[in-house]
Every structure is written in C-alpha cells, then in structure tokens.
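Notes follow the structure.
Showing just some of the chains, left in place.
When the chains are written out, they are named A, B and C in that same order, and each has its own residue count from 1.
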Amino acid sequence: MTALLAIQSVTVTRGRRELIAGLSMQVDAGCAMELRGANGSGKSTLLRCIAGLYPDYHGRIDTVDAAYVGHADGLSGLLTVEENLRWYGCLAGNEPTPSRIVDALGRLQAEELLRRPCRALSAGQRRRVALARLLLLERSLWLLDEPLTALDAQGAKLVGGLIAEHCGGGGAVLAATHADMPGTHAQTWIDGSTA
Amino acid sequence: MGMFRHQVVREWRLLLRARADALNPIIFLVLCVTLFAIALDGNPEALRRHAAGVFWVLVLLTNLLSLDSMFRRDFEDGTLEQLLLLSEVPFLPIVGKMLVQWLAAGALVVLVSPLLGTILQMRPEALVPLALALLAGTPAVSMLGAVGAALLVGVRRGGALLGLLTLPFYIPVLIFGTAAVNGLADGGGGMAQIYWLAAMSVLAVTLAPFAVWAALKISVENG
Amino acid sequence: MSWIKRLWHRLGSPRWFYEMMQPWQTGFGFAALVLLLIGTVWGLAFAPADYQQGNSFRIIYAHVPMVVLAQSAYMMLGAAGLVLLVWRMKLADVAMVAIVPVGATVTALGLFSGAVWGRPTWGTWWEWTDARLVSTLVLLFLYLGVYALREAIPRAESAGRACALLAVVGLVNIPIIKYSVEWWTTLHQGATFTVTKMAMPLEMAAPLIVNVLGAYCLFGYLVILNMRTEILRRERDTQWVGALREAQHGI
C-alpha cells in the first residue's frame, strides 16, 4: 500500500490560536477517509494546508499533487459550464475532448447544464459541476471540503459512487464532512470545540 | 503552448462575456478626456500644450481602474486557488491574463489615441509620437500594475491603495512618456525616451509574471 | 371617457398592438418616403443658396431635422419610462427598446452633420464652448447609457425598469444641462461661435419644414417597426406568433 498522504505530528495555527495539535494520519491508495470534527475545529484549514494553500503549520505533510474542492466552487459565473471545465482541463495539462466533458457531467447527472452560464446555476447544480471537474483532472488524491453541501439525495449517492470508483482505481479521498457520506471507509476526528 | 492559448481564449471570452468589460477601459478613458475637454474649455492653446501630460495621466488612471478588478472575480469565486493548484506550467496562465489586460487597456488605447489626442487639441504632428510612446510604455504600466493588483486582491479595498503602491513605478513612465511625445512633436529628440520606455516594458514583461505568481500565492494563503 | 379606458386596457395586449399598428407603420413609412424625397430634392436643388455660406448651408436640411428629432425622441423615451415605472405597462418597455437605438443614431448623425457643417462655416469641426454642441453630445451619452444599462442586466424585466429609472432621471437632467451649458458659455469670454438663429426666407424654410415632418414620420416608422419586431421576439412562444410564422413561412 502506498500512502498518498502522510501527516506527521502537524500543528496548525490561526493567528495565535492552535487549531490542530500534533495530528498524525495517513491516507493510503484505495482509502476514502472522512475528516470529522465540530464546526470551527479546523477541517477546512487542514485541507488547505495539505493542498498547499495555507502555510501556518508545523510538522510534516507528505503528499502527491491533489485535486481540491473547497467551499468556493471555482467556477467563473460568466463562462458556461463547458468553458469552465475545458479551461480547467487545459490548465492541468490535457485538453479534454467535448465528449469527456459531457461524460464527466453525466456521471453527476448534470449534462444538461453544459451550455448554461455558471452564474445561472442553483447551489446544488454548481456543486455538481465543481465535482465533475475532479473527473477531468486525473489526480490520485482528492481533497473535498463538504462535498455533499447542497446536493440532493440522488446527488449524494452519485458522489458516493464516484468516490468508491476512484478508490477502487488506486486513488484516495480525504473529505471533510458533517453528514454521513456514502463510499467512505474510515474517519479521522479532529478534536475541537466550536470556537 | 496549448495551455497559454487556452488561457488567452478564456480571458478573452470572460472579457467579452461581461460584454462591456472589454471596452470598459476605453469608455472610461473617453469619458475622462471628454470631461477634461469640457473643464478646460475656452483655452484650446493651453489644452494643446498640456495634452500629452494630461493624456498620460489619464492612461495611468484608466489602467489603475482596470487592474484593480483584474484578479478580483477569480479570487472571489475560488478560481484563483484552483489555478495556483492545478496549473501545469506555472506562470503561463498569468501571462495570458496579463496579455488580455494589456490588450484592453493598452493596445486599444494606442489604437484610439489619435482620436482622443485630437479631442484634447493635440497637434497632428504629436499624434504619431503619442501612439508610439503609448505602445512602448503601456506594457510596463500593465505589468507593474498587475503585481500590485495581485498583492492586493484579497485586501478588499478600492483602487486607492493600488494607486499608492504603483505610483512610484508609474512616475518614470509618466515623465518619459510625456517628454517623448513633446520632444518628438517639437522635432527635437525624443526617441531616447521611447527606448527607455521600451526597455522598461521589456524588463517588466520578463520579470512581472514571477512577481505576480508569488503575490497571488501570498494573497490566496491569506484569504 | 370609456374609450380611453378601453384603449388603455387594450394596450396591455401586445398582439392587439402588433396587429393594430400594421397600417400605421405602412402609413408612416410611405409619408416619410414622400416628404423626405420632396424636402430633400427641393432643398438641395431648388432652394436658393445662402448669400454668405453658399451651398454648404444645404446641410441644414439634414442637420436640423436630426437634432430636433434627437431631443423629441428623448422626451418620448422618458415618457415611456415614466409609464413603465408608474403603470408597469409592458408596451412602454417595448417602446423604450425601440426608441433607444433610433434616438442614439439620430443624435450621432446630428452631431456628425453639425461637425461637417462646422468645418466650412466655422473653420472647426467642434467647439467645446458651444452650448448646443455640448448638450447634444451629453444627450448622446444619455442614450448610450440607457443602451449599455439594458445590455448589462440579464433579467429582461429588471433591465426594463432600470432603464426606465435612468431615462426618467435623465429627463429631469436635460433642462439642467441646457441651462448650465448656455450660462457657462456666456460667462466666459463670449462664445466664439454660436449657432445663430437665422431668419430664413420662406423658400429656404419650406423644404426644411417638409424635411422635419418627414423625419418625424421616419422616426414613427422605425419605432413602430422596432416595436413590432420586439413584440414578435418576446411573444415567440405564443400561439398567435406561431400561427403568424406558419402563415408567412409555411413552417
């Protein structure tokens, strides 16, 4: 088993507050890990540390290049869904064919949205598109921050399927969540209060 | 290179999609020029004498405005953090963005400068030097300004701070630019200043993308 | 007064307006053609040349109709805006959509013709000190503003009301602009050039009057045309437009 993510006694701070103290964890290929903790315990911050978007931590984080879906969806409201996804594919180095884009959206049952400007999507539709992006990026580690937000039951099930499939193919997932997620095998709890 | 092309296409689309956005800088410049023409009426002679300076100041202000919102939307909707994470060739997408900003607030200005110069009562023989100086100088304006914009994107403030930050860099451009136009129009020297402007632009174009990338990283980590 | 009420009620029906305006459109179009032809030929070929300006004064037959129309069109735009804001009548929105491009074009052409005329008579294309010139330019900006605002707002109803608001506020502004600019020029050293009210002999004025009337007819024609097109566009999913399409194209 190769570890796609190994965290060794990591301490994360926000200003002078210590959010996470001495956390160690590991996510192996094939593992879908839930990151759990109360509101404000530092889940989002930890995911950003791993992605390289938040630098205030000590300790060691070994990881591969990951795909990250944060609270913000990263979709330009003025571009259509297709344009957004195509651009992301190009950005990551491989321009997706139109059919690949449609396929990825189809996996989230959102293929009708293809030509809609992202500004005109509902919250759940936007989330689906953001998740469809994962399928175009071909990164083995997925970092997901509350991926089920705004998704309906059917959407949640689809995401569960995607996660299971990604892990089955040797990928790994670390997902911060409050809801019970389909498709995950393990949980890591971050201790913490609301503050 | 495919990536670069795509970045340019995306930026260009974004620009056109927010339809007037592409024309925003130009519209703004035209408005400013009109206001000045009205405010300074009654004395075309004086206006003429100062037109080059006035024009350059207005170009700088126009660029400040356009630069200020350059990264903002991408920052707010989370595109910027994705860009930093996903970009295969680091600086390339940024260069695409900067190029498009320059096209809208630099190249287009060069194109309409003869018209605007005429409104500002510039002599016909000053119009070519004006376009030339703008062509040589606006890349530096765009590139330097982009660094400031990248540093300030998370800071949620208006353009004033950006102005404060970039002003020291803009003053040489302003001085050389004005001198070049006036010098060339008077038949005196002026090419030296054009060369200086061009040199500044070349320097800025080569170095700014790195600085912008670093600045964006700082901004996103801060956000 | 019941017929007013009935008319008002009917104006709420785009279909009624579309059908009712068909003959008016034709009428205005025809009248415009005839009047403009007569006025223009008369003005260009038969009216006497000006004793000072020679033949260049003949631009008047294009210039005056356009600048007069430019202002009237804005009044109508503001009125339509007011109707939309107060009574929320959809037809007023359609009217605004129809008037703006025509008004803007006419204003631009008026500016252009004036500038072309200014070159031989005043020796300059443009003069920032002249009240009429500047206020006509501002009028153009008002039109462009209304146009750009509609373009900028995606939701059609919002766009309509926003434009109406702007047009109405602009209406208040027009006298202020005129007054400010006029006063301002008299304050500085006397305006170098002014558009003088020339007392015109009848044989010069008559073709002008004909052309002004013709311009109004042309305006009526274009606005009604635009309105009817816009109605078709907005109602494209309704049955009656479908039937119309079928009748015309057999699809």
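By definition in this document, contacts are C-beta pairs under 8 Å (C-beta built on N, C-alpha and C of every residue); 3 or more make two chains touch, one makes a residue touch a chain.
Bear in mind that the values here come from a model prediction, so they are computed numbers and not experimental data.
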Copy-number formula (whole complex, one representative of each chain type shown): A x2, B x2, C x1
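Quick note on the criterion: only the chains that are shown with their structure count from here on.
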Between B-C and A-B, the pair joined by more C-beta contacts: A-B
Residues of chain A engaged with two or more neighbouring chains: none
Shared interface positions of chain B, touching two or more other chains: none
Contact set on chain A toward chain B in their complex: 51-55, 66-68, 70-79, 83, 86-88, 90-93, 95, 117, 137
Residues of chain C defined as touching chain B within the complex: 126, 128-129, 134, 137, 148, 151-152, 188-189
Chain B residues touching chain A - in the complex, by the definition given at the top: 2-3, 6-7, 10, 13-14, 17-18, 73-74, 76-79, 81-89, 93, 220-221
